[in-house]
Each structure stands twice: as C-alpha cells, then as structure tokens.
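The other protein chains are all here in position, but one chain of the complex has been omitted.
Note that the chains take the letters A and B in the order they are written out, and that residue 1 is the start of every chain.
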Amino acid sequence: MSELLEVKNLSVSFSTSSGEVQAVRNVSFSLKAGEVLAVVGESGCGKSVLCKSIMKLLPSNAKIKQGSITVNGADITAYRERDMCRLRGKLFSMVFQDPMTALNPTMTVGAQIAEAVRVREPGISKTGLRDRVMQLMDLVGIDSPGERMEQYPYHFSGGMRQRSVMAIALAGNPRILFADEPTTALDVTIQAQILDLFRDIQKKLGTATVFVTHDFGVVAGVADRVAVMYAGKIVEIGTAEEIFYDARHPYTWGLMKSLPAFSKGQDTLYTIPGMPPTLVNPPKGDVFACRNEYALEIDYQEEPPMFRVTDTHYAATWLLDERAPKVVSPVGGIKV
Amino acid sequence: MVKTAGRKFLELLLSIFFLSVIIFYIARLTPGDPLISYYGERVEKMSPEERERAEERLGLNSSVSNQYLRWLADAFHGEFGISYKYKMDVTEVIGERIGNTFILGGIGFLFIFGGSLLLGILCAWYEDRLPDHMICKMGTAVSCIPEFWLSLILILIFAVNLRWLPSSGAYTIGIKRSAADRILHLILPMTVVVAGHLWYYAYMIRNLILEEVRTDYVLLAKAKGLKKRRIMFRHCLRNTFPSYLSIMAVSVPHILGGTYIVETVFSYPGLGTLIYESARYKDYNLLMFLSLMSGALVILCNMAAQVLNERIDPRIKSENMGKAPEGIGL
Partner (left out) sequence: MSEKKTDGEILLDIRHLTHIFSFPKRVTVKAVNDVSFQIRRGEIFGLVGESGSGKSTIARCIMNIYRPCAGEIIYKGVNVCDLKQLRKNKRMLDTTRQLIFQDSSSSLNPRMKVCDIIEEPMRIQRTNPPRGSYRAEAEFQLYYVGMDASYLDKYPAELSGGQRQRVAIARALAMEPELLVADEPIASLDVSIQAQIVNLFRHLKKEHGFSFLFIAHDLSMVEFLCDRAGVMYKGELVETAPVKKLFENPQHPYTKRLLAAVPIPDPGRERARKGNRW
C-alpha cells in the first residue's frame, strides 16, 4: 500500500441561489508518499475546492455528492468535524494563497506557530515549545527567530508571512501538504525563494504535496506529477515530463500555447477561444468542446472517458480514441 | 504616558466646550417659552413689564452670546444655575436622580453587554441552525414590541394579576429602605430596558464574529487542527472585540439616557424623564448640564474603548505611535 492519498470519483457541489454549482466533478487521483502533484487550471476550475474538500474546509453549503477519499488507508469521506480535527495538522495541512490574510493579525507569529505545535504535542513543556517554534522558524528560513516570534504579522513582509504560514503548516509534521497557490500573491523574486523553500523542505521532510497553481512555470519547478483541471474535472494527468513534453489534451495544449514563452518572436499570443462554462448546468458532452478547435462530433454528445496513454499518463479527450483522426500536438515541449 | 493622558484631557475639555456652545445656541434658537416652566400658567396673564422683570430674574433678557458668556463664567465657578421647573440648583436636581439612573441603566448595560455577547456567540456557533434561527427570530419579534406596551403588559401580569412585583417607583414608600426592596422594584423596568436593546447588539456581535469566521486565518487555524472552540474564542471573538467595544462605548449614554419611556411608565425617578422634560420645557440650565454630562460620558467611554482596543489589537497602537503601515499603495 504505497498510496498515501486516494481520491475516487469525487464530486463536490455547492448549493447557491442560482442552483447547484458542480465545482468538482468525478475526480480521481492518487498521491504517493513524498510525491509532489501539481494541480493546474484556470480560476474557477475547482482546483482549490478539491483540496479544501479533502481537508473538509469548505463552507457548509458545499457537499460531497459522491466518491471516496482515502488517506493512509482510512476512508475519511464520511468523517465528521470532530474526527477531522484530529487529522488536520498531523496527517495533512494547508498553505493558502494570500499570506496577508492567512495570519491572525492580533496574535504574535510565534504564538500562532506554537498553537499548531501544541495540537500535535499537547503536553509539551514551555521551553520545549519555544525550542520547537524556533526550530520551525529556522526551517522555513526566518532569520533571528527568537526576536521574530514576538512580533505581529504586520511587522512581516509578504514573503516572510508566507514562510510563517509554512511553519504553521509544517508544525505537526504532516504527511500531506496542500499548497493552494502559495506563490501567486508574491513577487517573482520572493516566489523563487518560496519555491526553493518548498523543494528544500520536500527534500528534508519528504512531505507529499498537492501544489495548486495556474502557472506552468511554477509547475515545472516543483512537480513530479501534474494534473490539469478544467471545469471541475481532471482532463489530463501524468508525470511532469509527460505533461510538458507529450501533452495529449487540447486544453493542456491551449494553456501552454498561451504562455508568452511559447509565442516568443511572434506577433500575438495564442488564446483559447471562448470562456469556461458555468458549472450550474454544465453542457452535455465534453464541456471543453465549444472552445476546442479539435472538437469531434462525439464531443458534443458524450463525455470522454480517461484514455490511457502510459501507465502514469491519462487524458480525457476523444482524440485518443482509436477511431479519432490523428492530430499532431501543436506543442512538442516548449523551446525556450 | 502622562503626556498622552494630559493631551486626552485637553481634548476632552475642548470637545465639551464646543458641545456647550452648540447646545446653548440651539436650545435658545428653538421655539418655546422658558418662562412657562418657571411660572407655569401664570405666564399667559403677565403684562409686558412683568414679563420683562421675570426674564431679567432668570437672566434671559440679554443677547444669547452674553447669556452664554455669563453661563460659562458661572460654570467655571461650579455654578450651573437653577432648574426653572424644580427651582433648585441643577446639580441638586440631578444628584437626587443620578443614582437611580445608574442603577437601572448601568446594571441594565452590564446585562445587555454580557447577554448580547452570549447570545451573539451562541448564534455564531450554531450559524444557520436551529438555535441561531430561534434567537434571531425572537429578537426580531421582541424588538417589534413597543416599550411602553411591553411595560404595561408586564405590569398587568406581574404586578396586577400575580402581585409578585411592585408596579412603580424605585422603592416602597413608608417602609425602611432595603436592598431587596430596590431589587424587586428594579426587575420589571430592567427587563424592559434589557429586552429593548439586547437583540440589536446580539445580532451585531453575531455578524461581527461571522465576518471573522469567513477570513483566511480561520481557515488556516482550522487547517492546523485547532478545535472549533479555540478558534471561536481565541481567534474570532478576540478580534471582534475592538469593534464591539467601540459600539458598546457609544451605546452607554444611549442606554443610560434612553430610559424615558420605561421611567415614565414605571414612575421611576431617573434622568431619562429629566432629559426629556428639560428639552421639552426649555429648562435651559438643566438641559445644558445634562447634555454636557452625557457628552462627557460619550467621550470618556470612547477613550476607554480606545485604550482597551490598543491592548487587544497591536496594530492600532503602532498606527497611533506613527509607524509607517505596510501595504500602502507604493
């Protein structure tokens, strides 16, 4: 049993005034210990909801419609809030997008990290706690932790706050870390530092990570495997090499082609036509069909299943059906 | 510390000075005859000469500015004039009643403060579930009942039919004053005062907490495995306190002075009636003193709230100390 996290046919819906929003639709994936899975997609594609639904951090109008979540061999799909409390922090933890709002403004950073440590070790002594907090701050690269731990979040810069959030997330030695766009709100140089930190910690602690982002550049730097999400579904999943050099889904092609690195020297950037569909009443067939220049007739009729490319690489597009016309990928790896 | 306290005190004096100017002029600019409260019905039969003499006696014959200067000079010597209606020193008139008001309004305020906090937390804890719905609905219903009607119904039930509680006054006349007697007299008016204000503040604190619950740091607190109770009390409640305290601070004089109807119905000798009457019947000196008192109370309460807020939220303090805030649009 090497799968640390296994999600099967998960569907999550929000009930809103305009109807039921199917934010995550029939998603299956697994995560091995120590592995980094990047989840890529446009905003509103359900990547963040996916993470929060596994940790059960969604608001009360969200519901798991079907499917199962198995962590470390235990099926937690039906776990109540009380049971989840025992898992959070120890089994899995989360880092959020905006470090400016993720910390409580009226508590010292040290106290907030200490809180997280105490969850794991309730009986820890005062000096032990202090040492552990210092050690965590040191781990995430915060200089002079003894001084910094007495300070409030507003004394910290964005990058430092994100480091503090990581210290909090890592305080309980979690097996799985969910990182929800952890570098999106940061400057390029700070982003690079935080990504380095992620890799460092990955190497030191071997924490399995689900890394949510919309930036393919970031994905390339951190991911072992990549899942591409569109309109609540995983449309393609594979190792980083497979996705970057041998993508099969037209949506993945579109995303890569719209990167400026791909259009270097050209007059215009590639854009995917149209807009993502609303998830209240998704259209019949493949939801990407109306934006897909390679769409086949069957795309408007029936949803494509996950076609196997290799043992690690799957894509949900009818182009992979043996009856489909052969299409040459327009992105054969990006030449930078 | 001493320096800031001194500055605060100066601010207080200055605000009260401006307040006194505004009230003085507005009171005299509004229509009405101040003589009526002193001489009663007799005013109508007065000859112009008599009237002039009467005005001179009350110091109402010179220009408004002159009147104000005289009032100010007297006020500096601790003389706030006499009440036209009660024909006593205003401080004496107020002194008789202020204790009653503080007992009714002050204890009422404490009940409102604690009760709304409790109800608000309960609502936020059970957000969108039965207890929340019930409390909110009940609050709406009770808030719709007019105070005087509620008072009358309570009197009817508990004083007239059941004869458990007295219907009026602050104490029974004729027997020796005792604490138990006072408390018995307080129950009904206090119930009305608390019931009138409680829901509004409870609803407010519920929404303040829920606003905090929706923030990212609560999500992080959950993600690190904290229990709901700790998140609620250690994080959310603590962070709503600054806003709650500011609101409550402003509400102190509102609750203290807003007991007019209750005082009238229960014939309770407090300041609420006095404030109303002094404004209604142009009892200028009394009105001035009461207004300034409540003004000073508002300012003092706000200062107290600010000091408390600084202790709770370190950001406020650092802003006041003149450190450059981060995240300005550079």
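To be clear about the criterion, a residue touches a chain if its C-beta (ideal position, glycine included) is under 8 Å from a C-beta of that chain, and two chains touch if they have at least 3 such contacts.
If you're wondering where the values come from, they're calculated on a predicted model, not measured in any experiment.
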item	value
Of A:5, A:256, A:279 or A:320, the residue in touch with the unshown chain	A:256
Per the touch definition above, residue among A:14, A:29, A:156 or A:216 touching the missing chain	A:216
Of A:20, A:42 or A:303, the one touching the omitted chain in the full complex	A:42
Contact footprint on chain A, counting only the chain that is left out	42-43, 158, 187-192, 195-196, 199, 214-221, 223, 240-241, 244, 254-256, 258-261, 263-264, 267-272, 275-276, 333-334, 336
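One rule holds for everything that comes next: only the chains that are shown with their structure count from here on.
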item	value
Where chain A and chain B are represented by their mean Cα positions, the distance between them in whole Å	53
List of chain B residues in touch with chain A within their complex	127-128, 215-217, 219-228, 230, 234-235, 238-239, 312-315, 318, 325-327
Touch list for chain A against partner chain B, complex	55, 57, 60, 81, 85-90, 93-94, 96, 98, 100-107, 115-116, 119-120, 152, 154, 157, 165, 168-169, 171-172, 178
